[in-house]
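With one protein chain held back, the other chains of the complex are shown just where they sit.
Per-chain residue numbering starts at 1, and chain names A, B and C are given in the order in which the chains are listed.
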Amino acid sequence: MKGIAFAIAEAIDQEMSGNPKIVVMGEDVTYWGAVFGFTMGLHEKYGRARVVDTPITEQTFMGMAVGAAATGMHPVVSLMFVDFLGAGFDQMYNHMAKNHYMSGGQFAMPVTVLTAIGGGYGDAAQHSQVLYGLFAHVPGFKVVVPSTAYDAKGLTLTALRDRNPVVIFGHKLLTGLPFLPFEGEEETVPEEPYTIPFGQAAVRREGSDLTIVAAGVMVPRSLRAAERLAQDGIDAEVIDVRTLVPLDADTLVASARKTGRVLIVDEDYQSYGMTGELAFRIQAGAFDALKAPIRRLAVPDVPIPFSEPLESAVIPSVDRIVEEARALAGAQVAAD
Amino acid sequence: MKGIAFAIAEAIDQEMSGNPKIVVMGEDVTYWGAVFGFTMGLHEKYGRARVVDTPITEQTFMGMAVGAAATGMHPVVSLMFVDFLGAGFDQMYNHMAKNHYMSGGQFAMPVTVLTAIGGGYGDAAQHSQVLYGLFAHVPGFKVVVPSTAYDAKGLTLTALRDRNPVVIFGHKLLTGLPFLPFEGEEETVPEEPYTIPFGQAAVRREGSDLTIVAAGVMVPRSLRAAERLAQDGIDAEVIDVRTLVPLDADTLVASARKTGRVLIVDEDYQSYGMTGELAFRIQAGAFDALKAPIRRLAVPDVPIPFSEPLESAVIPSVDRIVEEARALAGAQVAAD
Amino acid sequence: MWKPEPALADLRFLLDRAGLTREALLAQYRQMCLIRDFEEVIAARYAIGKTPNFNMAAGPIRGEMHLAVGQEAVAVGVCSLLTDADAVVSTHRPHHHALAKGIDPGRLAAEIFGKNTGLCHGKGGHMHLFDAEKNFSCSGIVGASYPQAAGAAFSFRAQGRPHVAVAFSGEGAANHGTFSETLTAAALWQLPLVIVIEDNLYADSTPKWAALAGTHQSHRAQAYNVPAYLVDGMDVIDVYAAAKRAIERARAGHGPTVIEAVCYRYRGHFEGDGEDYRTREEVELWRTLDPIERLGKRLIRLGWADDATLAGLREEAARDAAQAMTFAEESPLPEQREALMGVFA
Partner (left out) sequence: MWKPEPALADLRFLLDRAGLTREALLAQYRQMCLIRDFEEVIAARYAIGKTPNFNMAAGPIRGEMHLAVGQEAVAVGVCSLLTDADAVVSTHRPHHHALAKGIDPGRLAAEIFGKNTGLCHGKGGHMHLFDAEKNFSCSGIVGASYPQAAGAAFSFRAQGRPHVAVAFSGEGAANHGTFSETLTAAALWQLPLVIVIEDNLYADSTPKWAALAGTHQSHRAQAYNVPAYLVDGMDVIDVYAAAKRAIERARAGHGPTVIEAVCYRYRGHFEGDGEDYRTREEVELWRTLDPIERLGKRLIRLGWADDATLAGLREEAARDAAQAMTFAEESPLPEQREALMGVFA
């Protein structure tokens, strides 16, 4: 299988066929499969009764998901681009994410939100963001960022069986759709349904000199960087966090303790987001084992510019991961 | 003067009287002074033409601020409780914060957003949040969190002369309004206008054993904790970050290098927010000087519960700051 | 929205048409009294520790407090037509809806006091009342009730269950984009949804004239092909008659309805409100239309009750409200460790 879009769509189909509670809603989920393919093929199979195109009303279809989840359904909702969260965020973080807690446990909120993230193909400031940091910051969401088709299928099936709001952030350059560049790999993905538990990071490459932690498309980029680093004799371990919430800090800490050097790579904005959080957790658990300050590479707190040279100046590339990792590998305990 | 509400209202009045571009808008900005007093007295003085009650339409009045700022005004907009950001976030982070950049510098966005934050008086999950981490994460906002009336006035005047979107997060328990508990101090605040530059943290108390970094109402709580710690012979330095964006990392790093131990105290949700970011910046600059892992105390990733014992279990208190600081002061390089 | 008081024969005709019996009216009277008493004792308990200096954090009930004294007829007129399985999504001003939906007054009061015996074990509080058995939820965010009720309606339809979902809101809330968005959704999919706007003329300190582009929010429904009723919210019979049609239509699969009920809140927006945005005279004027007194007078005119019957019902209601307070006050607070539990199911 090539790409997470096929994997996610297959997972939904498999679960939907046995679970009448599942209904798919959002803009353009029928003919266009939610634009990025996450709902491909479902309309043909289940029809407009269970695959519902909504008007362009994010706050309302997110709120409808809350109401439907409270009355026995499991809505799968498409937020076409994550950039559009601002048009419906209230229903997400103040209700979907809180109603179970506020109700003292009476109303579970089994909602699966699918959203497309990331840049690198020229879609500019309002269609290239990542923003999972915003969801990870507010309590009540599980935050899932698959980097492989295998993971995408297993994590989606887990989400569809979870009684809580789960947001699946699918990177556009991993979808495998023909109209976008593809940075993933052709993979063997079992046809039968399987689940992957949340909160388990994956060590994608073992290494001893330094640890690179990443999510989404930054995982394959980090792996490519690791190959280049290997040519320089630098042996990088690459960890895919897979879920930001729950976060598998143990795996990160164990790796940091082993290598003593950590680079966190992120396509979200740099400040007040994933890189800071992971750094905190790593230093808390591996303080005495760190040989150098933790480094990070992320979008340097600017909107994503349109023009190619500008865009590639701000989104972490294989080259820049290599550069940062090299600097880190050479870094003595710094006094900067 | 007692409280930031009076200070902010005075600053707006002083600037507004000389600057016809300023218009105040939002819900209940007339009779109720934006509920938390930030626009008190302005309606009486400037009338409904310049102090405009809006319908309950956050997305729209935030978008109007964008349009008005682009055509020569300086809107001062009230987002009554920060909890309501989700009803209007799109216009804020996708437009107000980005239009200057996206337009290649053509459209400045002089907008001052006033919003009330924080819990501790029983207003529960949808009216007690802090959420400045969300604004700090997305590029384009300056994020101001005054902890004193003096600062509130000076920082507000700076905001009103800034050509960029500035969000001022006023903690309810620092407003000084009679209907809320007050955790600030009676202060001498000069009558004449003055400004305080953004990006300068304030060392509120010097100390040598450890550094406590905080913002908003956590500053006076940390200062009270420091007094208690002093009785135990622990000499805490207390730093008020004042502005999260721009962030004065130098002052934090210098203090961390001096004391070797840092506790970050925050009333926002713990993960993927302020504490992680500050920790990253501190370890990056003071790695070799740190004697123990950086610690943090924040709302432990739960919605703010209503009932008093539950609420006080999650919002950092003087007691818990003391506890954490004590543990930190005693901590050897941990291997946990 | 004031309508002429019907002559006795006309009143009988109207009741007949609405299918309202003596028993039903007496139950509505009692329910409205319960709400009135409940709100007033909450007001009294809320004031404890808050005088002479009003401090929101003091006393046995903390935080904001939005009461619905004066608006009883809307909640009762609508909710008396609902079953437990029908969904109600309420707002920051939710007690009257909760009681009218049949929620236990004791567990309601306990939640307002933040007690462990409360509906949400003290985690929700006055603006976040949830009762899964009664299919009741609410939100402190203005405009948030509409889509959630539409979602419940969607879900009932998808599951082939004959229930209806009701969203309550204020007239201020209907300015929010979610109102028009939900009208579109409800009309498109012909959802079994009833949107009830309690038009009490104010949103916080903001009078309707300063926030509404037209005179009534219900007028907007038509533009979305949603039928609407504009009713006298101080008259439980008028509310009931419209709600009955709307709810029956929804159950029958004929889609959504908006009901705008013009009413008035006698107390401030929240307790402690200085109310300098309105006149005392206006408040007094509206009190002359009191829904409980009006229903009482009609019951007497109809010969369906005498003063003693009514006094008896009022006493029962007062007793229930008092018992609820006692239950709440005597209940234990939750334990601190509970705070960290229950973010996820």
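By definition in this document, a residue touches a chain if its C-beta (ideal position, glycine included) is under 8 Å from a C-beta of that chain, and two chains touch if they have at least 3 such contacts.
Keep in mind that what you see is a predicted model, and the values were worked out from it rather than measured.
Across the complete structure, the visible chains that the omitted chain touches are A, B, C.
Residue-wise, the contact with the chain that is not shown comes from A:L180, picked out of A:A152, A:V167 or A:L180. In the complete complex, the hidden chain is touched by one of B:H100, B:H137 or B:K172, namely B:H100. For the chain missing from the display, the contacting residue among C:R62, C:R93, C:R107 or C:H176 is C:H176, taking the whole complex into account.
Across A:G122, A:P190, A:P246 or A:G330, the residue that sits in touch with the chain not pictured is A:G122. The chain not shown here touches chain A at positions 27-28, 30-32, 35, 53-57, 59-60, 83-84, 86-87, 120-127, 178-181, 300-303, 305-314. On the side of chain B, the interface with the absent chain consists of residues 23, 49-50, 52, 54-55, 57, 59-73, 75, 90-91, 94-95, 99-110, 139-140, 142, 163-164, using the contact rule stated above. Although one chain is not displayed, chain C still touches it through residues 175-181, 183-184, 186-188, 210-214, 219-220, 222-226.
Keep in mind that, in the parts below, only the chains that are shown with their structure count from here on.
Most remote from chain A, judged by the distance between CA-atom centroids, is C.
The most central chain, judged by the distance from its Cα centroid to the centroid of all protein Cα atoms shown, is B. Chain B and chain C, compared by their mean Cα positions, are separated by 36 Å.
Averaging C-alpha coordinates per chain places the centre of chain A 29 Å away from that of chain B. If you average the Cα atoms of chain A and of chain C, the two centres end up 42 Å apart. Shared contact sites, meaning residues of chain A that touch two or more other chains, fall at 59, 90-91, 94, 101-102, 139-140. Looking at chain C, one finds that residues 118, 120, 122-124, 128, 139, 141, 177, 343 touch two or more other chains.
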